[in-house]
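Then we have chain A:
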Amino acid sequence: MKAKDTLLYLDGVSVSFDGFRAINNLSLVLQAGEMRAVIGPNGAGKTTMMDIITGKTRPDTGDVYFKGEIDLTRHDEAEIALLGIGRKFQKPTVFESHTVEDNLMLALAGPRSAFSALFHRQSADEAERIDDILHTIRLHTKRDWLAANLSHGQKQWLEIGMLLAQDPKLLLVDEPVAGMTDAETAETAKLLREIAKTRSVLVVEHDMHFVRELDVKVTCLHEGSVLAEGSLDYVSNDQRVIEVYLGR
Partner candidate 1 sequence: MSSLTARFIGTFAAAAMGAALAFSPAVAADDTIKVGILHSLSGTMAISETTLKDTMLFLIDEQNKKGGVLGKKLEAVVVDPASDWPLFAEKARQLIEQDKVAAVFGCWTSSSRKSVLPVFEELNSMLFYPVQYEGEESSRNVFYTGAAPNQQAIPAVDYLAKEEGVERWVLAGTDYVYPQTTNKILKAYLNAKGVKDEDIMINYTPFGHSDWQTIVSDIKKFGSAGKKTAVVSTINGDANVPFYKELANQGIKAEDIPVVAFSVGEEELAGLDTKPLVGHLAAWNYFQSVDADANAEFIKEWHAYTKNDKRVTNDPMEATYIGFNMWVKAVEAAGTTDSNAVIDSIVGVSVPNLSGGSATMMPNHHITKPVLIGEVQDDGQFDIVYQTPGLVVGDEWSDYLPGSKDLISDWRKPMSCGNFNVVSGKCGGVTN
Partner candidate 2 sequence: MITQWFFTHVDRRGAIVIALLVALACLVPLSNLLLPPTSALHVPTYLVSLIGKYLTYALLAVALDLVWGFCGILSLGHGAFFALGGYAMGMYLMRQIGPRGVYADPVLPDFMVFLNWKELPWFWHGFNHFWFAALMVVLVPGILAFGFGWLAFRSRVTGVYLSIITQALTYALLLAFFRNDMGFGGNNGLTDFKDILGFNIQADSTRSMLFAATALFLALAVFVTSFIVRSKLGKVLVGVRDAESRMRFLGYRVDRYKLFVWTVSAMMAGIAGALYVPQVGIINPSEFEPANSIEAVIWVAVGGRGTIIGPILGAVLVNFGKTYFTAAFPEIWLFALGALFILVTLFLPKGILGLYGTWETKRKDRIARKRSEPGSPATERATPIAEPQAAE
């Protein structure tokens, strides 16, 4: 079985919505510890791919394996999250009426059952973890702020922080720098590289500067399947990729 020894393994995955093929025979392999950037024009199927990995969308055909043996198509979002796959949305999605600290507290790995939540008391250990993450995402001064009052970039970071709190094996990050200033973008790239030291990361991004800064292997998607794969320079010199991006 080819999926063995990989962290994430997609093979021959297809899904269509009302006749529209969003993903078409897509295959993609991610090794443990690898960071990968996925690029592609609008409608290439990037977000749908993430939906499939995280269990939000069921593929019509194809295999999706995690850690070589877990069939992700048989699990729902919550189970997949607990298996160790974290996801950041395209639009920053944090709990706006909670404080920054509570946002992280909710994300912190730990028991997820309703009864344990009802009688949960925060331990010193957890407080320490939250402090660490707050520093990592540079929000330690804003721990009592309502998340709603953060700037757009800060929300993106908070969301990344929540992923970290989840302690996943694999992070799926959808357009983390959309709407960020240049300085913030650079900071984010730094942050992601730091994270990638300990876990695998799949980044979907439009911003080529950012992808360049990440300096990782790039996969280009088009119309639901892989168009090219390799280093950024290799991919950006591919004739078909240029065609797709410039339009025809």
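The rule is simple: a residue touches a chain if its C-beta (ideal position, glycine included) is under 8 Å from a C-beta of that chain, and two chains touch if they have at least 3 such contacts; residues count from 1.
The candidates were selected such that all candidates are chains of the complex that A comes from, given by their letters.
What you are looking at is a predicted structure, and each value in this text was computed from that prediction instead of being measured.
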(request) In this complex, work out which of 1 or 2 touches chain A. (result) 2
(message) Quick check on the complex: what are the chain A residues that touch candidate 2?
(response) 54, 56, 76-79, 81-82, 86-87, 89, 93-98, 102, 105-107, 112-114, 117-120, 141-149, 162, 166
